[in-house]
Structure formats: structure tokens, C-alpha cells
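As you look at this complex, bear in mind that one protein chain is not there, while each of the others sits in place.
Residue numbering begins at 1 within each chain, and the chains themselves are lettered A, B, C and D in the order written.
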Amino acid sequence: MKLGFYPGCSLEGASREYNESVQAVAEKLGIELVSIPDWNCCGATAAHNLDKELSLSLPARNLALAEEAGLTELVVPCAACYSRFTVTQHELLHDNAMHKKVNEIIGKEYKGTLRILNVIQFIEEYIIDKLEDNMKFEINKKVACYYGCLLVRPNKILNFDRTEDPQTMDVVMKKLGADSIDWAFKTECCGAGFSVSFTEAVGRLSGKIIEDASHRGAEALVVACPMCHSNLDMRRPAMDKYNGKKIDTPVIYITQAIGLALGIDRKKLGLNRHFVPVKLDNFKPYVKKEVVVENTQIMEEI
Amino acid sequence: MEIINKILDKSSLTVLVEKLNASGKEVYAPVNKKGITEFEKVANLQEMDFDCIATKQSAKSLVFPKVEKLMNFEKTFDDVIVKNVDITAFPEVIAFGTRPCDAAGFIPLDAIFTTDNVDEIFKARMDKLTIISISCKKADDFCFCTSVNGGPGNTSGSDILLTEMSPNEYYAEIITEKGKSILDANAALFKDSAVVDKTPLVAKIEQQFTEEVINEKLKTLFESDIWDTQAMRCVGCGACAFVCPACGCFDIQDETKGKDGVRHRCWDSCGFKLFTLHTSGHNPREKQAQRWRQRIYHKFSYQPEQQKQFGCVGCGRCSRACPSDMNIAEHLTQIAKG
Amino acid sequence: MEEIKKIARELLAENKVQVVLGFEKGTANKVRPAFFTKAEDIDKLIYNEACIHNIALYLKKDTCQHAKGVAITATPNVVRSILQLSAENQITEEKIHIIGITHEGKCAGILDFKAAEEFSKTQPKGLKPEDKALIEKIQAMSLEERFDYWVEAFSPCIKCYACRASCPMCYCGKCNVETNNPQWIPVASHKYGNVEWHMMRAMHLAGRCINCGECNRSCPVDIPLNILSYMLSDFVLDEFDSEAGLNSVFTSALSAYTVVDKENFIK
Amino acid sequence: MSEFQPKIVAFVCNWCTYAGADLTGTSRIKYSPNVRIVRFPCTGRIDYMLLTKAFASGADGIIVSGCHPNDCHYTSGNFYARRRWIVFKKLCDFMGIDTRRIVFSWVSAAEGSKWADIVNTTNEEIIKLGPYDSYHKLSTQDILE
Partner (left out) sequence: MARIGVFICHCGENISATVDCPKVSEVAAKFPGVAYSVDYKYMCSDPGQSLVVNAIKEHKLTGIVVSACSPRMHEPTFRRACAEAGLNPYLCEMANIREHCSWVHEKGDRTDQKAIDVVRMMVEKVKRNNALMSIKVPVTKTALVIGGGVAGIQAALDIANAGHKVVMVEREPSIGGHMSQLSETFPTLDCSQCILTPRMVEVAQNPNITLYTYAEVESVEGFVGNFNVKIRKKAKSIDETLCNGCGMCTTKCPQKKIPNEFELGMGNRPAIYVPFPQAVPNVPVIDRLNCTYYKNGKCKICEKFCQPKAIRFDQEDEIIEVAVGAISICTGFDVKKTDFFPEYGYGKHKDIIDGLQFERMASASGPTLGAIRRPSDGAEPKKIVFVACAGSRDPAKGIEYCSKICCMYTAKHAILYKHKVHDGTAYIFYMDIRAAGKNYDEFTRRAIEEDNAQYIRGRVSSIYERDGKLIVIGTDTLMNHETVEIEADMVVLATAGVANQGAEELAQKLHVSYDQHRFFSEAHPKLKPVETNTAGIYLAGACQSPKDIPESVAAASGVAGKISCLFSSSELTREPLIAFVDRIAAPDYSSCTGCFLCQPVCPYNAIEKEDIKDRAGNLIKSLAYINPGLCQGCGTCVAICKSKSIDIDGYTNQQMYSEVDALLNS
């Protein structure tokens, strides 16, 4: 099986562990991820505030390159890249004039045939069914799935999961044997945009998230976005300051959680790279469940 | 008048057309425009299409145009003032390069308009028409003039009949006084000639049926179901009648603009349902088969009876124009044999 | 071809149909519509690429109206006409046996209306390149040129109504041009009468024309009429996503609307 | 040609534009007297053949006006009319009939001043375009000449 893959800058830099875990899981399950040749920046954060054409051309070039490479599906683990790609596809397919213009700018013919998958869609389609046969451990921990903003919004364009109280990650984590808690901060802002410029705000916004998760007994936060991860993991001092207490609940990528369940070496999953040490261990060995046919017919006594 | 035999070479023919034009006459001849050959006004012979077996439409519109203004009128508060068409203003027209069948077509047409009542407008146009025909060297599968008393070198109807003897030489038969007046005005162009046997010069067209047989058969066929069978594929348009040189049916229409109005005579066809529709809603020819029967009877029974000639000259135009290949000769042959 | 004949023969032999509508050899190298009522006559049934007449027309004529069952050898254009006639309540499915013929001349077997709809969708359609070129040529003209072009193009019209008579969609018992009091369209085939007549006909076929080109084929004076109704049908498809001849139940672009119909000219 | 006073025919529905034009009157808003109003129950009733008829009868410009979308007294007549005009305009454009001379508009019973505007701007536009000679000639040459 061969799928297109767009790493983007985060996965090559600050969030290498995300990339490592995606690759490790894919490798383990025999999925070949092919990076787009000569890929460029997706234009997230800056471009769409400055110049619409630029913000559409940057992703469009990547998409066109992927099409040229004969790919039909593209896995984009970074939520920001995913958002930019999907929005671009939507805009260009709904605006002929812009489409033409962007084609001219990038000097390529972007057709819009590609299916863009975020990491969760990737898991749902290519991984979840293989878990049962490959799982070594159950992640028998209480976890809080945190989606952030970019994965599910804007719903009209992404058409993925529900905007409030999304569920897809929870489904995956439950499948891994985790106790995924119901909580209120799944899509609250983590403050990523201020990560560098205004750490206090990050302390407050992310602090609330981490506090609520730990208050509800979560042993780990599970994320699918490098921005969320770096904020929640790296800005812990600011959060602790806001919360007035030290919270050491670790933050892991969903692919790392899968990797753990598959028994992949922790180092291979990049778990050693986190600021907040990931102490999760003592997983329950996984035993494939027998299929039980339940007899639910119960006669009521009269 | 006795036919005068002459010879005309091609260059003289060219000069003749120029001279006719110069004398103020309007010369109409077959002209090929975008693949369709029709009678058009020509200034010289170069414009003419000599190869055409038969123009799509007949030459009848020279005397019976598709829309003929009969009169103008003006409504006043309590009266109508009628202004007749000035028939003296009609131009002298030469129909040049008509085929013998075209020329023959004017005979039944003339009969329709001049039997009993004489149609002044038609007559005026007819009087000013001179027909210079050219015998047929070629024929196609639709031609059947020889079955209706005509032929590729037939002189009836023509004022002058030309027959090509060689690429450069035409045998000219001056048939009528009108023809003679052209000869007289252009005598220098014509050379004397003996009578020429035209048979080897014209096309061979096989006779498919005879007048007698058709006449005889039609006496008993009125109620036959042959009409149903034959008319089954007829779509009921008027193409056959409108291209026919001998069809003379028309409809009178008044058009007004404010107080001014005009009365038109427009072509009509017995193939149309509306042709015989009564105001009551009753239609004596309700079915297409009845209309087809009418067409055949009119041409091959009523006209011979009343006007002593077929209402058909065997040009085959109707069959060529028919969108569903209703071949009249084939149908008549079927009647003759059946 | 043999397959078509076999089906036709069987239908007649089993008396499922009383008439088979098809083609036979015509004058010279022409072909022509033919009606077969006996199984033994089927030998004369032909189909070749000259058989372009839209014989769906005859379904509304007496011979077919009076038969209990009718079979028809149907090219894609004929199938589309049949569906559109059905959509306009002119024919009913029970009595019509469509013997489908693909655009490549292959027998597609007997099609019920449902199958015919599928068939119709899959068969290629469109205008001949020369017609398309003509449309483009006209569109490129100036307003005055376009007007003069059409006035000139219509001027040879003799109002023989072969276009109407050969159009399966022109089934009105009384055509608008035959309506007097008021006389909407002059009967005379002068320039004005011709322009009004052809304009009216194009409007009436908007969204209903299946673009068989029959009007143009049967015109004795070769007026490119078909491009008028084709241009409108194409437009209607673009604007209202409505196409004639694909559906056997009610469909007509001008008998429908959406609140969001787009226009840019209403003030 | 500055003396040219065009003939403009307005085909309007009874419930919106006719009433709107009444309001123009009661509001005493002045507009060009070159327009003649023909009242219909609904724009859905207006036959496109009346438009060409109007040109043939000597109109230089035509106004067709009715209720705004969703406001139709009969709920949907104007929607059908709109479709018809969309198609008809396309045909006219293709056949070289001057659609600059046909003004379609929605004028409600409350838009008295809009009605005056529509008439005046149409009038000015038609004055610029001049008389519709080509169509008038077409329609009269066989009658009057």
C-alpha cells in the first residue's frame, strides 16, 4: 500500500517525534508513505493573513506536485497543514477564476483530484482495522483526547467530526483499550498563536486545559497536532504558574499511543523527546477478544 | 406557330443573356448557392449552374411567388379603402435554363389560375414571362417525365428550347411568338439549322406507367386501403407541394399594422391538416392518407378530367424533397401495377 | 443487425406487437422509415448509418396509435425522443417495445423505459462539429450581423413546415402558427413571418429538444434550424441542469423554477 | 435625432408593478410620458410573443416588470416568468434581437420612485440607441411597401 505523505516543517523540526511515530506505525503495519518530492511550506499561520493568492498558491503547488507524482491520497499529519490544504482545495474548486490564476502562479495544472487525509482519517481508514491483529498491549490508562482548533474547523469545509465535542480520537483511544474521558476542553484554544509572543496567555489557556484534564484523572493528553503538542508540552512552567500548582500529566501523539499498543520501541516513537516525561507504562498485554454472541432476549416476569 | 430551328453557339448564348438583361428584362436561371441550386436573378451566364438536373424548387415562383400581395387596404373610421396592385408594373421576366419539365409545369398551373375565373395578377405575370429551356442530358432516379406525357427534350411550355449538341453548340427550337420576338430582337446571334433529331442528345428516361392505366385504376381505388399503406410514412409537411411546379393551392391572409393592411396570397398544401379543417372542428380529410389520396387524385384524375392534362410533369422534385422518401413515381407505379 | 431482426420477428410472431417501426431500402441509395406488420416482411428491415430519421415521430401517428403494441428500432436519438414524449404524457410505456441501437449501430436489446433512461445517459450526444462551428461563428458576430444573418438565413423558408412535421416534439394538434384571432405569427413566408415562426419554434423547444437534427435534415431549403433549439437546450442544461430525453417522467425546464435561478439582467 | 421620442411599452403585473406605478402617481413623481402600460394579472401570464409583437408594432423599448422574487401574489408566477426571460433573452441575443431594448425589473407596490427611475433610465437608454429600425423594417416591409 502506497500513500502520499506531506510532513511539513513541524514534523521535520520541533515535532520530529510525531513524524517518527507516524513512520514507525506505518512501517509496522506495512503502509508505505511517499513524501511529495520537492515539497514547500504550506503557508500556515502567516500567509493567509497577508495575501490570499500566496496562501492558496503555496498549498496548491504541493497538491499539484502530489498529483503529478501520481498520488491519489495524501496523509497530512500536521493539523495546520491539513487545514491549509483542505481549505485551498475547497476554495480553488469553487472559484474558477482563482483556480486559473493559481495555476498560472504555480506554473502547474492543479486538478483537485487528491483526497487529503488528516492523521485521524488516516488511522480510521488504514490502521484501525489492523489493530486487533497487531496489538501487543492495551493502553489501560485514563486519557483525555484534545483536538484543538484546526482539526475540526471550519466544519463546512473539512466536513470532519463534529465541531463541538468531537469523538473520532476518543473512538481510536477506546479501541486501544484506553478510558477516554468526557471533558469540556477538547476544542478550547491552546494559545498556539501566542506560543512565542505572549507566553502568559498560553499559560492561562493551556493551563486551563491541562488542569481540567488532570482534575478529571487523565493520566495523559492525546493530541494530533504539533502546535498543540509543543504548547501543552513545552509551556508547562507558564501553565504551572497560572494554575499555582505543578501538573505533570504528559502529552502524547495519538500515533505514539498506537505505537505503544503495537509494542514499538519507545525511542523509535520519539517518546524520549518530550519535555514532560512520559512515564506511562505497565500496559496490560492485549488478548484478542472472542466474539460473543449475546442472547439479549429477556422475558419480563409478570 | 411552326417551330423555327436555329443553332446558337455558346458565346452567342452568353451574349444573348447579357442583351436580355440590357433590354430591361429580368433573367432568372439556376444558380448554385451553398450547394443548393435555385432560380435566381442573373446578370450573365457565368453565374448559371448548367449541371443541375433539377433545381430544388420549381420555377413557379416567377409567376406564383410564395407570398403574393393581392392588394393594400386602409381602414378609416367607417370605411375601408382598397388599393389594388399595379399589375402593369410587373417586370418582363425570362426564365432561362429551365428544364422541359419546368416549362411544362406552367401549363397545369396556368390552367388552375385561368380556368373559369381568370386571376389577373397571375395572368399578368404569366404574360410577361418568356421561358427559354434547355433539354436534359442527365436524369436521376426520381425523374419520370416520360410517364406523364413529357420528355427530356419536350417542347411544351417552353418559348425556346435549347439542346446541347456539343459543348459549344446549342440546337435552338423557337416554339412560340414570345420566343420568336426574342429571336427577332437578336437575330444576329442565331444561325439557321435543319431539324435535328434530339434523341441521341438527351437523357434516356424509362416510362414507368401510362396515363391510360393510371386513369383506369383510379376509377376504382378511392376507397382502397392502398392510401393508408402508402401514406403511412408521410409526415404531413408541405414540402412536396411547395417544390412542385404544378401545385397551385394557396391561402389568403390579411395582415394589418394599425389602420394599414395588406392581403397576401401564400402557398398552401393539401398535405396539411389545416387545409380542409372546418370551423366546426370537422375535417373531411382527417387522416393523412386521405390527404395523400387527394394529392394523387387531384393531379391524376381531377385535373385530367377538367383541364385535360396531368397536374404532374414528372420532375421528381417532391420525391427528392420528401423527408421520408415518399416517391410519387414508385407509388404511381404501384397503383398502375396493382 | 440479425439480432434486431430476430427480436422484431419474435415480437410480431408472438403478437406482442402489431407493428414494427424501422427502416427499409428507399429510392436509389436512400433509406426510409417503414412499418412492418408481418414477421415474414422483417427480411426487408434494415439498419445502417444512413438510418438517421427520428422515427419516434411515428409513435404519435395513427398507425402506431391504433396498434396495441409497437416495436421501434431506436437509435439513441429515437430513445431520447421516446423518453421525452413519455415525460410529456404523449405515449405510455406499456405498448412500446424499444429495440435499442447504440451509436455504434449495435443492438442493445429490448429496453424498458428504465433501461432506456440508462441507455440514454450513456450514449454520446452533441452537435456535429460544423454546427458547433456555426454557433460559435454566430456568437462572434455583432448584434446587427447576427440579426442580418438570421433574417437572411430564414428568407428561403417556404413554410412547408417540414421541420415541424418531422420533429417528434412538435406533436401539437394545432400549432401556434395555426392559431388565429389573434394571429400570433404571420402565415406568409415573408421575412418577418419566417423570423417569428422560427423564433417561436425555438422557444417552444427550449429544454425539450433532444437535438436529433431532424428539422435541419428535412428542411428542403437547408436552414440550420437545429442550432437554434440546440443552443437553447444546451443553455438550459447549463443554467437549470435540465436535459430533455433522459427521463420518462415529467421534466421540462420551463415548467419549473428554483428560487435561486441565476440571472444578471433583472433590475 | 434629438427630437426622437421613443415608444416604450411596459408589461406589468397587476399586484406589484401596476400598483407601484399607481403609487408613483399618488406620490406625484414625474417621469417620461413615452411609456404605455399594459396590465397583466401576473408576470407569469406575459407571453414572450407579445414582446416581439410589441417591437413589430413599433415599440423601441420594452419594460417587463412584476413582483420581486418571493413576493408574487400567486406565489410563483414571477419565478416561472424569470426562467422564461432567462431563456428568451438568450435566444434573442443569439438571433440578434436587441435585448438592450428589453428591460426586466422587479418593482413592488411600494417602489413608486423605482418605477419612475426604471421608466426614465429606459427612456434615456432607448433615446441613445435610437429607433429600433431594423425590427420595424422587418415587420412592415411586406405590409406597407
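Basically, a contact is a pair of C-beta atoms (placed from the backbone, for glycine too) under 8 Å apart; a residue touches a chain by one contact, two chains touch by 3 or more.
No experiment lies behind these values; they were computed from the predicted model shown.
Participant: Which of the displayed chains are touched by the chain that has been omitted?
Facilitator: So, spelled out: the chain left out of view touches A, B, C, D.
Participant: In the complete complex, which positions of chain A touch the hidden chain?
Facilitator: Residues touching the hidden chain, for chain A, are 162-165, 182-185, 212, 215, 299-300, 302.
Participant: If the hidden chain were put back, which residues of chain C would touch it?
Facilitator: Residues 88-90, 171-176, 179, 181-182, 184, 204, 250, 252, 254-256 of chain C touch the chain that is not shown.
Participant: May I ask you to list the residues on chain B that touch the chain which is not drawn?
Facilitator: Residues touching the hidden chain, for chain B, are 75, 77-78, 257-259, 280-283, 286.
Following the convention adopted for this analysis, only the chains that are shown with their structure count from here on.
Participant: Find the geometric centre of each of chain A and chain D from their Cα atoms only, then give the gap between the two centres in Å, rounded to an integer.
Facilitator: Those two chain centres are 61 Å apart.
Participant: Using CA atom averages as chain centres, what separation in Å is found between chain B and chain C?
Facilitator: 32
Participant: Determine the centre-to-centre distance between chain C and chain D, using the mean Cα coordinates as centres, and give it in whole Å.
Facilitator: That gives a centre separation of 34 Å.
Participant: Can you list the chain C residues in contact with two or more other chains?
Facilitator: 188, 190, 193, in rising order.
Participant: Provide the list of chain B residues touching at least two other chains, using ranges where the numbers run on.
Facilitator: 67, 255, 264
Participant: For chain B, which residues count as touching chain D in their complex?
Facilitator: Per the touch definition, chain B meets chain D at residues 67, 69, 255-257, 260-262, 264.
Participant: For the complex, give me every residue of chain B touching chain C.
Facilitator: Against chain C, chain B makes touches at 34-36, 38, 56-57, 66-67, 140-142, 232-233, 235-239, 241-243, 251, 253, 255, 264, 266-267, 269, 272, 274, 287-288, 319, 321, 323-325, 327, 330.
Participant: Under the stated contact criterion, what part of chain C meets chain D in this complex?
Facilitator: That would be residues 138-139, 141, 143-151, 184-185, 188, 190-193, 195-196, 199-200, 202-203, 206-207, 228, 231-232, 235-236, 239-240, 253-259, 261-263, 265-267 of chain C.
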